[in-house]
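Omission of a single protein chain aside, the complex is shown with its protein chains in their original locations.
What follows is chain A.
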């Protein structure tokens, strides 16, 4: 398919800043990802950093006015599959230079928007992919999406970054060698097909699951000189290998973690995941951004940064907000007494200890209105630094605007959010979603600052490693914290959520809010651009 009449998406550029070691290709590093805009401005993302995940196109719990007020939200990622409910998918119809930005309300001057077909943290079994199709999930059931359909959607919606289609055999046991080989072939083929449209910056998911040889084969496959029809189509675009056309690499942890659970249990699952990631990245040039998705703790994030990864998703922070956990951690970990027990990375606000707690959410960050603890940085989120507007809507001539610009209000308290959680009020999750993203943003900012600060020192890597170790000693991994919070959430949801009256009457078990009905597969037609 030839380039469309509309101007192509400007290519992003990525420059490595500092590396903590000259020899190690996977040394911790900083970087700048720059995406030019038509009006000669550019969005810059400094790495390490994270992208914010969306659900059905919105940032969970946050209406657009709140997205605007949350500086932590920069790069936003959209799984496209929910839009397959309708043909053509509705975002393709939005009349704008940047239809996906416009339809979802993401300001192009503030937000990079990337798209993948699937939610990369959803590793449930669905209908297997075919030779020529990827199975995707929407509310109406499974859809079989062809590469040409996907490419035509991308052409229409013009995201800044697109993740290439990937054949991931979802199973709890490793796939056969034959199946794995097929997945590499298909993924490379589909990558070539999307590069042909020369439309957006393409990130490629590193295939091969938990098989080292396959992962290496896939990476090598990206570097093979193109031949035949692929060469004919891609060389005019300046690509002699598939890798030439690739703007970045992604490593999705969800399907790998699923396989880890059933294969021989690793004493250190994160190390194994890092090894797999590095196996894929080792043959490839260092100068492209490396995204890892599905980290479930700041501990894992730090380990991946130690291992040369640049970008992460907001998954665990958002999940914490869903389950009533306010994040409260910093890098570098604040010094504590030598024998002090490790603390959690956040608080489960369901706990009864918070019923009469009138302190703010994070002890390690203060509210904008608070004068004590002046040495602590401010958490600028709507929960810790709420600000009333000086220009409310005035509905009649007698209505009055407030006299002047007022300062920020005291932070919302743990006791209030505890109350909101136990009364099943959505406002709890609104405040927690914004807060947790802000804590995550501050975490990455502090990491970048530290990397820059120590980069010139001869023992830079050791110093970073020491801080990572200290972080792991001061803060417990969040598995238990999140597990308990989720249980609390489910209890309240059962008692007060949708259908509770019916449940109370019939003593039914938990309800499944979204049912996946197995409709006959429908292969979707191309969208005419």
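Note that a contact is a pair of C-beta atoms (placed from the backbone, for glycine too) under 8 Å apart; a residue touches a chain by one contact, two chains touch by 3 or more; residues count from 1.
We adopt the following convention: contacts and distances are computed from a predicted model.
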item	value
Identity of the absent chain, which is to be given by its UniProt protein name, from "Aspartate aminotransferase", "MMS19 nucleotide excision repair protein", "Eukaryotic translation initiation factor 3 subunit B" or "tRNA-guanosine(34) queuine transglycosylase"	"tRNA-guanosine(34) queuine transglycosylase"
Options A:27, A:59 or A:149, residue touching the unrepresented chain	A:59
Sole residue of A:317, A:347 or A:430 that reaches the chain not shown, by the stated touch rule	A:430
Residue, one of A:181, A:237, A:449 or A:495, that touches the chain absent here	A:495
Residue among A:256, A:317 or A:382 that touches the chain left out of view	A:382
Chain A residues touching the omitted chain (full complex)	55-66, 82-83, 85-86, 90, 93-95, 103-105, 139, 355-356, 358, 382, 386-389, 392-400, 409-410, 412-413, 415-416, 419-420, 422-423, 425-427, 429-431, 495-496, 514
